[in-house]
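Note that this complex is displayed minus one protein chain, with the remaining chains in position.
Showing chain A:
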């Protein structure tokens, strides 16, 4: 699919009711050059990095020019080890982001080809009234308000994920990488809508379901937004049908294996062997299912007893969960 042009981007922004100011200037390849032409605006410029990890996943890191972004530390916090992040090659820039060199910008995510790119935004963007980005080309800069930028992101089905790039976070045996939730699993199909929700907000989606549905039926339906990041077990406990299929598959597989081995004689001995082989694992899975259902009820109960109206309770819950997932711990 062809690259979205600057004009198309601008008309899309207008269509969303966003009033942005475009500043024209000569072609600039670096933030320093850019600041020579529009430094007078008083708004802090942004630096945008297009990165790639060893498994081929792509990241767009957008931060204030004044924020220090330590790639080594970021790589560790994402769970990629030290030195897991490199600058993405030029052809990825052309193919995925569809912008020329020196024009990396979050606006490039308007291109459907960049759907799988993981967007990480400087948390300081939240308290900036205005932000400055390239509008897909580096001979101009758009000045856009923070709120309008979020509107744009919503229009391309992205929720902003804010990271404190300067936070000193130790990652070690006892401290899992705090940003690992942003890193998607590779096995998934690329056509997902939202690639950057953390595991905590994965649960948050099902909480949305339960908060509006009647507990204790605990309708663990697959939520409308197909969330990308899910471990194997989470997929199973989310959906009773998946769980039952898994159980039956395991049982049938184990039975077939045993039946082939003719040294076992009686039905009961085969049955007992199968039960002892896959029983404990399945029990564990079912317990996880139960615990998840209880937890969702517990959370819903908390909301209920706080007596707030459900809309504000829902809103405050999402930000609390996001707060947790970002800081890593909630204490």
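Following the convention adopted for this analysis, a contact is a pair of C-beta atoms (placed from the backbone, for glycine too) under 8 Å apart; a residue touches a chain by one contact, two chains touch by 3 or more; residues count from 1.
Heads up, the rule we're going with is that contacts and distances are computed from a predicted model.
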item: Chain left out of the displayed complex - its UniProt protein name, from "Globin domain-containing protein", "Phospholipid-transporting ATPase", "Tryptophan--tRNA ligase, cytoplasmic" or "Glycosylphosphatidylinositol anchor attachment 1"; value: "Tryptophan--tRNA ligase, cytoplasmic"
item: Residue in contact with the excluded chain [from A:30, A:66, A:126 or A:284]; value: A:284
item: Contacting the left-out chain in the complete assembly, out of A:20, A:105 or A:292; value: A:292
item: Positions on chain A where the hidden chain makes contact; value: 173-176, 199-200, 203, 207, 231-234, 237, 276, 281, 283-284, 287-288, 290-292, 294-296, 298-299, 324, 329-331
